[in-house]
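Could you have a look at this structure, given as structure tokens, before my questions?
One chain of protein is taken out of this complex; the other chains stay put.
Labels run A, B and C following the written order; every chain starts at residue 1.
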Amino acid sequence: MSFNTFGRVFRFTTWGESHGPAIGCVVDGVPSRLSLKAEDIQFWMDRRRPGQSKFTTQRQEPDAVEILSGVFDGQTTGTPISLMIRNVDQKSKDYGDIAERFRPGHADYTYHMKYGIRDYRGGGRSSARETASRVAAGAVARKVLEAAGVKIRGALVQMGELSIDRRRWDWDEVERNPFWCPDAGMVQTFEDYLLAIRKEGSSVGAIIEVVAEGVPVGWGAPIYGKLDADLASAMMSINAVKAVEIGDGFSAATLRGEQNADEMRKSGGGVAFQSNHAGGILGGISSGQPVVVRFAVKPTSSILTPVQSVTASGEEVDLITKGRHDPCVGIRAVPVGEAMMACVLADHFMLHRAQQG
Amino acid sequence: MSFNTFGRVFRFTTWGESHGPAIGCVVDGVPSRLSLKAEDIQFWMDRRRPGQSKFTTQRQEPDAVEILSGVFDGQTTGTPISLMIRNVDQKSKDYGDIAERFRPGHADYTYHMKYGIRDYRGGGRSSARETASRVAAGAVARKVLEAAGVKIRGALVQMGELSIDRRRWDWDEVERNPFWCPDAGMVQTFEDYLLAIRKEGSSVGAIIEVVAEGVPVGWGAPIYGKLDADLASAMMSINAVKAVEIGDGFSAATLRGEQNADEMRKSGGGVAFQSNHAGGILGGISSGQPVVVRFAVKPTSSILTPVQSVTASGEEVDLITKGRHDPCVGIRAVPVGEAMMACVLADHFMLHRAQQG
Amino acid sequence: MSFNTFGRVFRFTTWGESHGPAIGCVVDGVPSRLSLKAEDIQFWMDRRRPGQSKFTTQRQEPDAVEILSGVFDGQTTGTPISLMIRNVDQKSKDYGDIAERFRPGHADYTYHMKYGIRDYRGGGRSSARETASRVAAGAVARKVLEAAGVKIRGALVQMGELSIDRRRWDWDEVERNPFWCPDAGMVQTFEDYLLAIRKEGSSVGAIIEVVAEGVPVGWGAPIYGKLDADLASAMMSINAVKAVEIGDGFSAATLRGEQNADEMRKSGGGVAFQSNHAGGILGGISSGQPVVVRFAVKPTSSILTPVQSVTASGEEVDLITKGRHDPCVGIRAVPVGEAMMACVLADHFMLHRAQQG
Partner (left out) sequence: MSFNTFGRVFRFTTWGESHGPAIGCVVDGVPSRLSLKAEDIQFWMDRRRPGQSKFTTQRQEPDAVEILSGVFDGQTTGTPISLMIRNVDQKSKDYGDIAERFRPGHADYTYHMKYGIRDYRGGGRSSARETASRVAAGAVARKVLEAAGVKIRGALVQMGELSIDRRRWDWDEVERNPFWCPDAGMVQTFEDYLLAIRKEGSSVGAIIEVVAEGVPVGWGAPIYGKLDADLASAMMSINAVKAVEIGDGFSAATLRGEQNADEMRKSGGGVAFQSNHAGGILGGISSGQPVVVRFAVKPTSSILTPVQSVTASGEEVDLITKGRHDPCVGIRAVPVGEAMMACVLADHFMLHRAQQG
């Protein structure tokens, strides 16, 4: 069923709960002789790590990755790579009051009804903490993609009602602000907006865009292994994500055929597309243009405003979720979206090789 | 790799090209002793069938399904169900000119680059004709779901810039117009709009909504087998789909935590949600509310307006795609979206049983 | 669950019952631009075809393969290849009496208990007729392997208590007798033996050996994707097979470490093994030596000697199975074993490419 496994030939399995001793993943199918050190992975972990700015949860987790297998003398050996991240700052007391109460918007109620038991501490398995394992797996995927020259970057393009101005897009700016915002002109606006929301004990949603450049034409596959179908599954599996689009996405529904056409001209020995409405994917296969994915993250469900709920024993309650929460969990979804893009592409890179004679 | 297979325990594999002798699917994992006749499947096939109104392709395909295996004495036997649909109205001449020319928006270029050969007749494998096999598989899935009392219905909610008024939503109306439109007040508008577009030799996109009622709480699974992740993959794998959302979807990005909260109250022995922003899924598991999915279909790429393109031999051309095309391919995506919803739910229904003691 | 699907990247799904309208398979993951015609497949089908000698069932099936998809202009396109074989000589009357009676050694009882319904005609899905689909898939696999220069051949090495003399092994002889026997000195003995058994209305088991030459070092994978584990599953899944061994197999249990060692010497730029106790596989990965698999086929369960049984309604009966049966079903298992070897190797050939940089 692969409920906790993602991918076909580049595959990873994640495990662990928010407040257990550790979380981690096993990455299988990795080609041998790739240079890989814990620091290579740590670099990406540090980008997702909580507690780095006043806009993310104050949980202090070093998120130090240990490589337990699959690497020898600094190189991958082709055997499964087991990565472990110890949970350090668990503060279980914070969460004791949710043992019985179902937090609306969280998986408390559904886990309870499905499994009859749940590790309620910090959301247990359904915590966004699981995404640290994805980032670790994504770091390995990036190593696989290095040979192909693929570059993956993500950015936050909308927070609540506020959108960036795409004409001011600057990838360098993304690294300079705590929102992964590519529009320098919106950084202060986002900051003021989010501080106000946090002050109110509220939260807000966001839209993230991830772009992969350098993907050659031909990766992906018809029909149920389409590159875009795999990306949709990958992004939708991230906590709090409610929507995914490729290229123009929902806007494509409003277009005429001639507006949506990505016209082609000759260019050197190849082809130059005149636009990229398709987001770099045609018929499930990469076209050689940048692969563009956007996804929506709902507002953090844990807020200080009381919401109506019920308890496991059937009592009605008004619930306030204290604890250390991100006012906009979408921010930390940026490195996670990048990681999932990397995993999908590494998988299809390898699958493509399998079929080439 | 399961490139042409969908599902985990309820699984189907499709095969066939637009202009080959036949298309079909093999549905595996179906429980035994379900009543199943060709007519049961044909009922759903007829809803997707081309040539039924002036708004869809004039290709005349009876889409008659033959059951070749897996059914005995009118009941499923638990063995694979092979379904075949012969192609009748192929008119290969219509498509001869695209052997060399890459139609923008189609998979011509990417298939050519990936495989070095393609069945160009009518788009071959990448033709929307493949979706007939999905509808056939979906009809079997509906039989599996009957025991659970699930009801699945789809509707077209937007065409180009024109949206329905959701306050006038009427499921009965969906069956009365050729657009699967649930808003009687928009039918004439859609008709006029689409006639104009067809007359111009153009096309337009659409948004489809599929709703499953009666899904009990508890179907689905963390983390990479989430019900919404599987739905996202299912819908994105449909031809021309560029975006998928669950519940409020992209709108959730604009909401505050308190606006997005689906509050809960007691109701009988259970729980009553006060809203359904989540679209019936929490943490990847069904909440007992209706499961709501929307997806965007891009405008048909085959249009009479000339678009710039290149040929396989590297010549630049201005391309007009003649033939019999849907001006809004989104219309016929409605039964396909329903079918994919049915397949995902049948799969998770069975997976849920596997885990229950 | 892949109950009717075999393989990872080279995958096939079979369908169909002994007395339904047709049987067939869908072969997915096949690289494009392989030359493939129906005749290429038919060549291998004809080797397994019933009714060719007095030692196999007298059912007359032309086993004519139709290619329904995935091939264009005589070449594979990378899309799923659907192959169909119509059932012609079904004679359902012959089997009417087994609707209620469980034939010992057959799957009648277990199918009945598991599914509550079964297509009892000729064994339905559990009939050896399913193996025709394997041979068809195997023919496609051989095309994939052509590029690698792999040669696969099978032989019958034991019938009942009678074994061949391996010192007289002659692959050419295999093609000259109806038993696929590589020992010319045993052919008359096998013939006399089997005629006597058939006359008595009895049956006998057999041991089949399949050898793949030209497999390069490096195919296969640890730990649960071992080449030998996949071969064991492949062969054990063939009807009536009860045992599988690699290289020395069970005999290895009787050896000392020094007897079992395949010593290595230099040879040209590579390595020359001095023996092949391991059957060409070390740690689940091919060693470059011939891959050697043997499997045991039990005696045909359908015999004229009365055996004690019960009926679906719980009556005790003495059962004689009339009809057209192979006195030694192992004979026709030779081409089936070859086909499964081809499918396993094609899969691992492609998987190996996926991991190579």
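By definition in this document, contacts are C-beta pairs under 8 Å (C-beta built on N, C-alpha and C of every residue); 3 or more make two chains touch, one makes a residue touch a chain.
As the structure is a prediction and not an experimental result, all values here were calculated from the model.
Chemist: Quick one: which of C:62, C:178, C:218 or C:290 touches the chain that's been left out?
Modeler: Final answer for the missing-chain contact: C:218.
Chemist: Applying the definition given at the start, please give the residues of chain A touching the unseen chain.
Modeler: 1-5, 8-9, 11, 13-17, 20-24, 26, 28-29, 32-33, 66, 68-70, 72-73, 75-82, 84, 111, 114-119, 124-125
Chemist: Considering the entire assembly, which residues of chain C contact the chain that has been omitted?
Modeler: Its contact residues with the unshown chain are 1-6, 8-9, 14, 102, 104-107, 109-111, 113-114, 125-126, 130, 158, 160-161, 197, 202-207, 217-218, 220-226, 228-237, 242-266, 269, 271, 274, 277-279, 282-288, 296-303, 305, 307-310, 314-316, 330, 351-352, 354.
Chemist: Considering the whole complex rather than only what is displayed, give the residues of chain B touching the chain that is not shown.
Modeler: Touch set of chain B with respect to the missing chain: 9, 29, 31-33, 78-79, 147, 222, 350-351, 353-357.
The rule is short, and it goes like this: only the chains that are shown with their structure count from here on.
Chemist: Measure off the straight-line distance from the CA centroid of chain A to the CA centroid of chain B, and report it in whole Å.
Modeler: So the centroids are 26 Å from each other.
Chemist: Distance between chain B and chain C based on Cα centroids, please, to the nearest Å.
Modeler: 39
Chemist: Can you list the residues of chain B that touch 2 or more other chains?
Modeler: In chain B, 1-5, 8-9, 14, 111, 114, 125 touch at least two other chains.
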